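Each chain you see keeps its place in the complex, though not every chain is here.
Read from first to last, the chains carry the letters A and B; within each, the first residue is number 1.
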Amino acid sequence: MHSIDPAAHLARVRETSPLIHNITNHVAMNSMANVLLAIGASPAMVHAREEAAEFTALAGALTINIGTLSPHWVDAMEASAVAASETGRPWVLDPVAVGATRYRRETGARLLALSPDVIRGNASEIIALAGQAGGGRGVDSTDPAEAALEAARRLAHQTAGVVAVTGEVDLVTDGRRVVRLRGGHPLMPRVTTLGCALTGVVAAFVAGADDPFEATVAALACYAAAGELAGEVAHGPGSFAVAFLDALFHLDGETLAARARLEVDDAP
Amino acid sequence: MHSIDPAAHLARVRETSPLIHNITNHVAMNSMANVLLAIGASPAMVHAREEAAEFTALAGALTINIGTLSPHWVDAMEASAVAASETGRPWVLDPVAVGATRYRRETGARLLALSPDVIRGNASEIIALAGQAGGGRGVDSTDPAEAALEAARRLAHQTAGVVAVTGEVDLVTDGRRVVRLRGGHPLMPRVTTLGCALTGVVAAFVAGADDPFEATVAALACYAAAGELAGEVAHGPGSFAVAFLDALFHLDGETLAARARLEVDDAP
């Protein structure tokens, strides 16, 4: 594998400002939009089944997040995922708390069957989505990312896509390649929906990218770098959230290159 | 036209603290409520068709924002707009991304037929609502406000109301009078739903005002001044959002008068 250049991906996002269509949960909508604006993308939240699929065809990429469900929304999620595939747009699945209830497990399975280009979740969610035991009780992970490596590989093979497991160390795989990323800050899990918003950033990086695997790694590298920078000035989770948006907005290629700590594992 | 005194309007809002009923999108609800509280109004978000119209009759003004739609909500929007008209309360329409899908165009047309007292949108939205070509792809405008002047005039005549087109330069018209406002800050479009929240501020200023046109101009002048003040201390979009609420809260008549840059065009 040639070396991954996160800065080049960031430059492309800022230059193209892709429109990202998000069907995401109610808790995340506002912060996800702010994160996408800070990184240079153009977010839109559209979830009515009367218009979702039509809107997907206008966007550069789609995210589907199952954090707060309802039957009408699940209809819109499926229609938009189909529209994305049919019109050649990548889509990213965020299986929030997919193991917690039967309704979530069923919805996760229906969406998984539509082969997301990228899946982004914490270890408990990736393990639950792959149908393994464990899977956590709520939205916060009870497992480290590494525990989900085999589940991630299996999902990547099943979807012919990319799987990103985020945690203290992040892990990205396309079934063959594996990259581990270090960085970020311990306050990140104390700010709600930063993970959900990251899924939007992954979509912004994957939109128009040649290699979704590399684009996903680049998105995670930006997030980790901005998290480190924010942690250097924050006094707690409130000021961290503010500093994180400022850091994403100002993140430049040089800082990113200096902060990115990728460990590539190319073995089959 | 006698000269417009934004400070007098601001003083009235703070004195009367009008209850503003908002049927607004999911992304905007929290920030819109905070903006309304900061300026001195009392916000309420109520969108169930089982109660929306009844609630409108308790409020000083109503806002309807089509950012995140569903059939139940559209029913509530129409019922509340009718209730506002019947009980003599002004209502303000925010046609978010009205040109993007058929469902939005239809909903926009249905609400427009109920003659909003004020319409507040970006240039792409105003152009799309007036049924012209163009109209942007998502929620962010691709046109400057000036490009929407004729569309705004036409809508103002059609509704016998006021139309505000916001952008780098804002533009307000009642079909005859035109005011242009400068101010604000380049970070404002990088903070999500500041435009949606402005629609709430317009409603707060129009509630109980003699002249909705002047009240709308005053609301926009406050926003522009607070945006300038926030821009002087912000380090990025995260800290801008925080500073903006602080600035709105502390905005006084003297600062407002010194910052307001209105250009009145009274020609027919």
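Things worth noting here:
Convention: a residue touches a chain if its C-beta (ideal position, glycine included) is under 8 Å from a C-beta of that chain, and two chains touch if they have at least 3 such contacts.
As the structure is a computational prediction, the values presented were derived from the model and not from experiment.
For this complex of identical protein chains, the structure file gives a whole-complex count of 3 copies, while the figure shows 2.
Assume only the chains that are shown with their structure count from here on.
Centroid to centroid, with C-alpha atoms defining each point, subunit A and subunit B lie 33 Å apart.
Residue ranges on subunit A touching subunit B, taken from their complex, read 19, 26, 29-30, 33-34, 37-38, 42-48, 50-51, 54-55, 58-59, 72, 241-247, 249-250.
On the side of subunit B, the complex with subunit A involves touching residues 25-28, 30-31, 67-71, 97, 100-104, 137-140, 189-193, 235-239, 241-242.
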